[in-house]
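In this view, the complex is presented without one of its protein chains, the others remaining in place.
The letters A, B, C, D and E name the chains in turn, as written, and every chain counts its residues from 1.
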Amino acid sequence: MLMGLYNYWVVVVLMMVGFYIVIAHGNLIKKIVGLIIFQTSVFIFYISMAKVDGGTAPILAEGIKLYSNPLPHVLILTAIVVGIATTALALALAVRIKEAYGSIEEEEIQKKDNQDC
Amino acid sequence: MQHTIILSLSLAAFWLANSGHNTALMLSLGAISITIVVYIAHRMDVVDHEAQPLHLTLKIPGYYAWLIKEIIVANLLVVKHIWLGNKSISPGFTTVTASQKTDIGKVIYANSITLTPGTVTVNLQGDQFMVHALLRESIKNLESGEMDRRVTQLEN
Amino acid sequence: MLAHLPILQVIVPLMAAPLCLFLTRPRLVWLFTLIASGLAFLISCILLQQVMTTGTVIYELGGWDAPWGIEYRIDQLSAFLLLIISAISTVVLFAAHTSIRQEIPADRHTLFYVLYLLCLAGMLGIVATGDAFNVFVFLEISSLSTYALIALGKDRRALWASYQYLIMGTIGATFILIGIGLMYQMTGTLNMDDLSRRLPEVAQTRTVFTAFAFVIVGICLKLAMFPLHLWLPNAYAYAPSIVTAFLAATATKVAIYLLIRFTFSVFGLSFSFTHLPLQILFLVLGLLGIFVASTAAIYQTNIKHLFAYSSIAQIGYMIVGFSVSTVAGLTATLLHLFNHALMKGALFLALGAVMYRIGSVQLNHFQGLGRQMPLTMAAIVIGGLSLIGVPLTVGFVSKWYLVLAVIENGWWPVAVLILLGSLLAIVYVWRIVEIAYFKPALAGTETIKEAPLSFLIPVWILVLANIYFGVDTRLSVQVAQAASQSLFGLSP
Amino acid sequence: MAFLVGVAFAIVWMKDLLAVIMLLGIYGLLSASFFVAMDAVDVAFTEASVGAGISTLLMLVAIALTGRAEHPARHKPLLALAVVIFTGSLLIYGTLDMPYFGLAEAPIHQHVAPRYINDSMQEIGVPNIVTSVLASYRAFDTFGEAVVIFTAGMGVLALLSVARRREDDAKIDLLNIPMHEQHLIPRIVIKMLIPFILLFAFYVQFHGDFGPGGGFQAGVIFAAAIFLYTMLFGMSTAHRVINQSFIQMLAATGVLLYGSVGVVSLLNGKEFFDYSALSADPVGGQHLGILLIELGVGITVASTMVIIFFNFADRKEYPQRKKD
Amino acid sequence: MLIAATIAILVVMIMATVRAIIGPTLYDRVLAVNMFGTKTVLLISLLGFVMGRPEFLDIAIVYALINFISVIGILRYSENFIVKPTEQQKK
Partner (left out) sequence: MDTLIQVSSALFLLVGSFLCISGGVGILRFPDLFTRMHAVGVTETLATTMILIGLIIHNPDFMVDIKLIIILLMSFFISPTASHALASAAMRNDRLWESNEKPDSKQVKSSNP
């Protein structure tokens, strides 16, 4: 039991570290970093599911019978692309926010926002 | 023009070395790819004597054989000092004069210095190279100018 | 070609988006977008017709059968949603050309339409697909384009709102991804239909429970359900008017659709509602949402903010109907979904017209507008009445069904609370009416004219639809009922 | 694995954003190595180029624009911690009933996947199963993927694009001349390397059927070569080489190419993305279809990445002119 | 032997990471990242052999390239920060 699930638990810890960065940190860039870690750990989670003991990479070759599951790989390929797309957009927003507010700290922006109202 | 041809040929070799699939489809795709790459390279203006130093081609292997010997010797030296610890090293900067005339020659020389562990080219100012060395001996070795001479020989 | 309608529904706007880049003149792009959206609308009409007569339509992409390939599965519910989304999108687009000229710099116009089409395609894709992972992909298409669209707003706060939305939305999407992963882990399939068949075998495991929790929380983040709603008001308030009108009328509806789809179709009724305290949780959150958001709406000075909070409250109504978990309750939710799209589309579009003329939607700038822009203000008033739930408007119909459903379940206190919530709506709508009609116009605003026709026509189409479906309820009720019955596994 | 956790925790504590980004690069490389160990070579390929390469670069440009210090103040760390611990324990709770790691009997390996592994060779004729699933069985997901990246490109364009002027170009050229001098060595080495990197991108593009790789990875590598060029030769040179509006058209063309493969099969009376409609021989049709859509993905990704990068870099290099 | 080499490289990678974390200067970190990258290239090649499928060396080539690009990138864009404070000092 311990060994069987150990891998997943480490992934969960990773996810939570990323998640913590996203909610607890006020710096916009740091938040994005957290988001990347969070997403990457989800990818690791998927890939761990796909592994079969004794299997090899799902590229057919002669003399090999056991392959790991290709489907999660496909899903994660797509998810990685989605991740980079999100990152790019988020960074673009952060840059614009810096130009508009002169800061990328959540609290300062909030303060300036309240002045606007 | 000759640079273009050389570039295309080396690209083709690169493709074949990587691909390993010699079907008609793959080969024609390779040909198309090479054409596109050469076109882009021309647009980027990266096809010239600097990037395709064909005049050096013949002499390079001999030089590299010598260089590899140097690298091995230098490596063992540095490793020895790594294990001996901080006290045994005597780091310092020095300036060496390069006698090469062309940029490419200088680059080969500078990279050779860097490749040899124990010495790193830090800065290029005209023909003056600033080098950082781990040991006094390496500085002496460099200042003896053997490497410089060999690289200059390559040029002619 | 009829057999290919499900895919065409999504592919038409999706392919039209990159094509826009090849057109040079913004006016041309606008026309092109309008045509694409109109085509999507036409297709969705035919599809609904098809589904109502022959039942669920299945389309296998790439010719691979279901659990291996991706399939599109259009039942009554999805057809209904497809119709709402494409209809609202088309109507809203009529006004787009005039509106964005004012609000978006000229060199961004083409991009605006590209993103708009992508957003539309993303939403249609979510609704049409029958594959859990495909939902995630299209969710991201629509979300990413939404973030960019919101950020196009003039105010710098639009950027901040968009950023907050992006963070929340991405967390939500990642949660959904985790949930899908866990489900896949237990069943080995991603197809929704297949999932619903294979999940009951493993329904007792803790993994499936966790999967359910993550999917639901993820969707609720996107849905802006009560405690997770913080991103919504600013996002709606500072986005360009057209975007607000489109999003307010459709985005949350898609999220509700996902909620219904996952709880009813994928996890199954018995799992969702008998094993878990979901019913009471949703009921409480829904009611709290109604009250907190309505109260917040009363104190807003920016009318877009006001209606945004009212949207959260209306989502509360839908959640209450959903938590009743009977055919009647679900019918009420679906009806409200449709009706709310009509109301909010009309209201935000009318606000867009106001924005176009006076460049602001602050409450105090509305003084005297009742006389200067009579048609626009009349539209806002009718929309407001509909929000309150006055008879002869659509708002009344759905609230009526909701109250009936609640009473049918014997939850009298809830019915009373729903009515109380409507009273709060009266307060905030009255504030607008009071200022617009009973205060003298501000000095220097005499020159304000009625909104241009390109606004009035779509606004009044929506307003008249509000009234028409409030009087003649046969069509909408019939479809909603059929959809909810099919979700409960009863044949209509 | 524990190694990854260490890096992640370090990221939490670091205040210097630049250092954080470098650690993020390490994190990307590490997780990519992990993917290799887990047999996911295609994913490792992508993660290496994206996680360690592109996103690090984008981050760098972004912090060059926004500044690198993080404020020490953190709000509500306790609440956040509570939320995180709750979510984490829910997940751990969820894993308790999960099949053990690597178990071949797990349902996930029993239901859908066996068909891919056993039959894809007859049905599609491509040894890389990941490619055949990606490009044929689940082609629509991949189309979605291409559209997502296209959307991001358009979004960044909408947010960041600046109007350039000729005079600015000249000014920047002046600034850049001393830079070229200093970078003599990198410049010459990169001049030698660039054609090979580009060709390697094409190689990855067309050999996705046989080994790891494919359109996405190829696109990223291609874009990376252009980034390299841009970084050393300056923005204005890069703009002269690559026309901005042309590259936008190219991005659109990629998506359209992918889509029209589907449309062609529609017109032939088959389902969308049913490649067997493309050729008389179904397997040949599949092959052709995969080739075409991979090309579409590659074009889209390469040009979108270039668009994104250029827009960030433009923001940095060109003087700002406020519009609103 | 392959496995021993793999472990050795992992150990070196950990050392590089430690250097990247403790710094102290920016360039120490870049150096560590660069070293980490080259070691990853070796690790991937070795892993391919350990797992018995050595055909996937393309990945290692990509790593080498990407690593190079990110080092150049870091240096190119870090110059912005570092020069600025000094210029202020001069004034």
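Quick note on the criterion: a residue touches a chain if its C-beta (ideal position, glycine included) is under 8 Å from a C-beta of that chain, and two chains touch if they have at least 3 such contacts.
Every value quoted in this text rests on a predicted model; they were computed, and no experiment measured them.
Seen from subunit B, the chain kept out of the figure touches residues 14, 17-18, 20, 71-72, 75, 78-79, 82-83, 85-86, 89-95, 110-112, 114-125, 128, 130, 132, 134. Taking the complete complex into account, residues 1-2, 4-5, 8-9, 11-12, 15-16, 18-19, 25, 27-28, 30-32, 34-35, 38-39, 41-42, 45-46, 49, 54-55, 57-58, 60-61, 64-65, 67-68, 71-72, 75, 78-79, 82-83, 86, 89-90 of subunit E touch the chain not shown.
Mapped onto subunit D, the interface with the missing chain covers residues 182-183, 185-186, 189-190, 192-193.
Here, only the chains that are shown with their structure count from here on.
Minimum number of contact steps separating subunit B from subunit D: 1. Considering every other chain in turn, the ones in contact with both subunit C and subunit D prove to be A. Taking each chain's centre as the mean of its CA atoms, C is the chain most distant from subunit E. One finds 39 Å separating the Cα centroids of subunit A and subunit B.
The distance from the centre of subunit B to the centre of subunit E, with each centre set as the mean of the Cα atoms, comes to 21 Å. For subunit D, residues that reach two or more other chains under the stated contact definition are 39, 41, 63, 91, 95-96, 98, 106, 108-109, 112-113, 116, 138, 141, 144-145, 148, 151-152, 155, 159, 200, 207, 210-212. Those residues of subunit B in touch with two or more other chains are numbered 18. Contacts between chains, counted with the stated touch criterion, involve the pairs A-C, A-D, A-E, B-D, C-D, D-E.
If you check the complex, the residues on subunit A that touch subunit D are 1, 3-10, 12-21, 23-30, 32-33, 36-37, 40, 43-44, 47-61, 66-78, 80-89, 91-96, 98-99, 104-107.
Partner subunit D is touched in their complex by these residues of subunit E: 10, 13-14, 17, 20-21, 23, 26, 29-30, 32-33, 36-37, 40, 43-44, 47-48, 51, 55-56, 58-59, 61-63, 65-70, 72-74, 76-78, 80-81.
Note for the complex: subunit A touches subunit E at residues 56-57, 59, 61.
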